[in-house]
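All protein chains but one are shown in place.
Naming follows writing order (A, B and C), and every chain is counted from residue 1.
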Amino acid sequence: MARVAVQAAAFEVGTEIAALTAGRADIGGIGCFVGTVRATAGGRPIVAMTLEHYPGMTERALAAIGAEAERRWTLLGCTLIHRVGRLVPGEGIVLVLAAAAHREAALAATSFLIDWLKTSAPFWKKESFADGSDAWVAARAEDDQAAARWG
Amino acid sequence: MARVAVQAAAFEVGTEIAALTAGRADIGGIGCFVGTVRATAGGRPIVAMTLEHYPGMTERALAAIGAEAERRWTLLGCTLIHRVGRLVPGEGIVLVLAAAAHREAALAATSFLIDWLKTSAPFWKKESFADGSDAWVAARAEDDQAAARWG
Amino acid sequence: MITVEKPLRLLYFAWLRERLGRAEERVPLPPGVADVAGLRAWLQGRGDGFAAAFAPGMPVRCAVNQDFAGPSTPLRPGDEVAFFPPVTGG
Partner (left out) sequence: MITVEKPLRLLYFAWLRERLGRAEERVPLPPGVADVAGLRAWLQGRGDGFAAAFAPGMPVRCAVNQDFAGPSTPLRPGDEVAFFPPVTGG
């Protein structure tokens, strides 16, 4: 079963990989994606990104996404961590890990997990600009298309 | 330009991600793949895997693979580390990192890099079994097919 | 005997929360409202920020009891109903 976490604290990729693989030697490949805060949005410098979520539903949605990946691929482990609250440019927002016997499943599941997370987990981003203004991030049509390709 | 390394020592994923992203805030996503030694091969327990390579050509091949990924996608950083020598089950063999403004390029480049590395970098694996025998690993047709899909 | 129905628990997130000036409220299931589409229409009829936020064509999504819901998802007393913009996590 996937490990899911919604947290304000930073995550550490090496620590999470170690936890995922601890005590097992049947894993041949680990796919990983880390999403980070960029310093600009639409060409304008940002000073922070604030993530809001829907407590309760978020954890359910992440667990459901992990379960769906485990239904589609033979995974030997799966981790989904998403941060909430105020983050600054360069910080990690989201971590996806998928472990399998071979790389094909690990990498496909990693792509699937982040695509689905982008469109079916209740998080919302607000960008705070250097000029003091802020704005909610609009959903990207590309994200819907990316999720749709998994059928 | 890609950072490439061929080394006997273990790598640390968190350290490598930190080095790749240090001092820059234009990265939105980092794709990562870690290949690890499984404890069995063809159902038989192994005690070690020994990696041989072609010094000189290996580094050239890894640099060429990194350059090809940078030609195909707009990457903001790329790391290829491959270990050589004797490894035991559970240890990391290979690390691929690809950073980009958005996840699509980061994840596609990560898959491309490991697929190409599998078929065009001069490494050879030998498995040492629990019964004292050892055998060179045969190339997988699936690996050629995976590399071929990138055209 | 008088039956007291449990109210709906309404939740608002992101710009909906900001424009409506509230994160949460409890309202009795309005008479005649049977599904999400009906509730949206009722909320739009409240005027002020609600009329604009729930106007047809506004990109507002819904979850009922923490599952994504469509216009025809049925509502019952006591349901938790959340309205929010399209999600932008990851």
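The rule is short, and it goes like this: a contact is a pair of C-beta atoms (placed from the backbone, for glycine too) under 8 Å apart; a residue touches a chain by one contact, two chains touch by 3 or more.
A quick note: this is a predicted structure, and the numbers were derived from the prediction, not measured.
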Omitted chain - touching chains that are shown: B
Out of B:Val4, B:Leu97 or B:Leu117, which touches the unshown chain? B:Leu117
Residues from chain B at the interface with the omitted partner, ascending: 35, 51-54, 56-57, 60, 82, 93-94, 114, 117-126, 136-140, 143
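Operating definition for what follows: only the chains that are shown with their structure count from here on.
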Per the C-alpha means, the centres of chain B and chain C lie apart by a whole-Å value of 49
Averaged-CA centre spacing for the pair chain C and chain A, given as whole angstrom: 27
Chain centre separation (chain A, chain B; CA means) in Å: 23
Two or more other chains are touched by the chain B residues 103
Within chain C, the set of residues that touch 2 or more other chains is 90
